[in-house]
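Below is a structure I'd like to ask you about.
Only one protein chain is missing; all other protein chains are in place.
Let's look at chain A:
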Amino acid sequence: MPPLSKTLRFREPSVIPGFGLTFGLTVTWLSVIVLIPLAAMILYASRLGFDQFIAILTAQRTLNALKLSFGIAFAAAIFNVIFGLIVAWALTRYEFPGRRIADAIVDIPFALPTAVAGIALATLYSPQGWIGQFLAPLGIQVTFTPLGILVALIFVGIPFVVRTVQPVLKDLDPELELAAASLGASRWQVIRKVIAPTLLPAILTGFALAFARAVGEYGSVIFIAGNLPNISEIAPLLIVIRLEEFRYADATAIAVIMLFVAFIMLLIINRLQRWTEARS
């Protein structure tokens, strides 16, 4: 039996040198850049006291901003699931002219800076804009309303569902579908009973990723939203406004709630991704 000190070592033995150095550097750097700043924010919030914390969060303007951010992020993620599925399906299952280009531009919202997307969308959907001029006669106003926020959040969320569903769809064994069809299943039954259950974890992952991104989104929203308090003011913007008013406590309380949600979402996404991997 090896001595106790050998069996209780932190990492499993390996011939590769440098564990202490690289592990130490990783943890130190992670702490300096990410963990200590976040801990400082939580410490700052904890000094507020419970009553003040609750008072800030239940103020009408804060509640409205949080409701707006979460509600519209949810709606945008639903929208992205529906259209993301259709896009992923068309890109993997059908051959059509321009398929490669269509596949490439799905990533544009990842790569395009949010401020650029923000001013482009705001200009397009303004009542005089290319798209807005057709909506205005119908009585639909997009800019400076929650609808504008929805448009911006749909834009930033497009790639998530497509890129999580696509690989699973490609991996799907066509023989399963053939087998189901040869046993007499209709196409609709095959989709419901064979394809849908396999795609479900990927769809949920895509939904969660799009939702998490949309909740915190700032740059693409503020130009089109008009930022009217209680109507089209999202939570990240309220944080910025409170900071500019030097009401750090208010800003921090809202930020802590958003950080908490981000962390929960991250855990859910990790779980979902493991489920996706197990399924495929």
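One rule holds for everything that comes next: a contact is a pair of C-beta atoms (placed from the backbone, for glycine too) under 8 Å apart; a residue touches a chain by one contact, two chains touch by 3 or more; residues count from 1.
We adopt the following convention: contacts and distances are computed from a predicted model.
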item	value
Protein name, per the UniProt record, of whichever chain is missing from view ("Sulfate transport system permease protein CysW", "ABC transporter ATP-binding protein", "Probable septum site-determining protein MinC" or "DNA ligase (ATP)")	"Sulfate transport system permease protein CysW"
Option from A:Ser46, A:Gln133, A:Asn230 or A:Asn270 whose C-beta touches the chain left out	A:Asn270
Given A:Leu48, A:Ile72 or A:Ile158, the one touching the chain that is not displayed	A:Ile158
Sole residue of A:Val106, A:Ile149 or A:Ile203 that reaches the chain not shown, by the stated touch rule	A:Val106
Sole residue of A:Ala90, A:Ile140, A:Ala196 or A:Leu228 that reaches the chain not shown, by the stated touch rule	A:Ala90
Identified contact with the non-displayed chain, of A:Leu66, A:Ala117, A:Leu204 or A:Ala225	A:Ala117
In chain A, positions touching the absent partner	10-12, 14-19, 22-23, 25-27, 29-30, 33-35, 37-38, 40-41, 44, 83, 86-87, 89-96, 98, 102, 104-117, 119-124, 130-131, 151, 154-155, 158-160, 163-164, 166-167, 169-174, 177-178, 181-182, 185, 187, 190, 209, 212-213, 215-219, 223, 235-237, 239-240, 243, 246, 248, 251-252, 255, 258-259, 262-263, 265-267, 269-270, 273
